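All protein chains but one are shown in place.
Take a look at chain A:
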Amino acid sequence: MNISLRKINAIFILKLQLFLGNLSLLMIPAMAIGYVVIFKNFFPANTVAFKALTLNMGILLNIIMGGIMFGAYPIAEEKEHHTLGVLMTSSINATEYFIGSLLPALLILTITNIILVPLNGTSWNQVSIINYLIITVICSIISILIGFTLGLFSKNQTNAGVVSLLPAAIFTLVPLFKGFSNKISHTSDFLYSGVIPRFINQSLFKHSYSWSLFEVSVLIAWFIIFSIVLFYAYRYKHFD
């Protein structure tokens, strides 16, 4: 399969235009920013625990809810308005389409993730920016892949919103509530989104973070699983 950078760029610009005109989608990163700003300014408990909780919530909301919706909505919209078939009969292949669709979503989510740290009152001295970017980018990509898959199985945008809610809630809330019970904590360890609070908590409480083989394996496993699921979902659903 040939991959054309020109075609990826065409899809990138198209999707960026559509994202920037879609207020429903932009509300999610805006909500993440709003949440962090409100908690920082109206609940000024300047404890590390409070900062970690607020930052975790903002990042998870942006990456999980945002990532899944940024993946699911546009594909559902393409199916609803019959434009996916048009792209496929215009010499765009699946790889070009998915890379071109993923990159603008990733750009918006990553800019939001970068903004969230200073808005939360956390210094970049406390959080390794390299590790932060690696973890948030990989988790965002996995969320977008999950969103793509859900979008392919959705009939329209409303349906995409409905089917996205449950996985988004699970991947957001389980890592946040991991302190409530051992079972939740154990489950969170196996979720890709569980890596985020571990990284933030260790960075803020212990002032250092080191990658574990288990965390790397969890991220790789989720990435591979959803790449394969997406491949088969696209193969059977793209011209529906």
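The rule is short, and it goes like this: a contact is a pair of C-beta atoms (placed from the backbone, for glycine too) under 8 Å apart; a residue touches a chain by one contact, two chains touch by 3 or more; residues count from 1.
Following the convention adopted for this analysis, contacts and distances are computed from a predicted model.
S.K.: Name the chain not shown, per its UniProt record: "ABC transporter ATP-binding protein", "Multisubunit sodium/proton antiporter MrpE subunit", "ATP synthase subunit b" or "Acyl-CoA dehydrogenase"?
M.R.: Its record in UniProt gives the absent chain the protein name "ABC transporter ATP-binding protein".
S.K.: Out of A:93, A:159 or A:202, which touches the unshown chain?
M.R.: A:93
S.K.: Which candidate, A:14, A:33 or A:229, sits in contact with the chain we can't see?
M.R.: Counting the whole complex, the residue in contact with the absent chain is A:14.
S.K.: So which bits of chain A touch the chain we can't see?
M.R.: 1-2, 6-7, 9-11, 13-14, 17-18, 21-22, 78, 81-83, 85-93, 239
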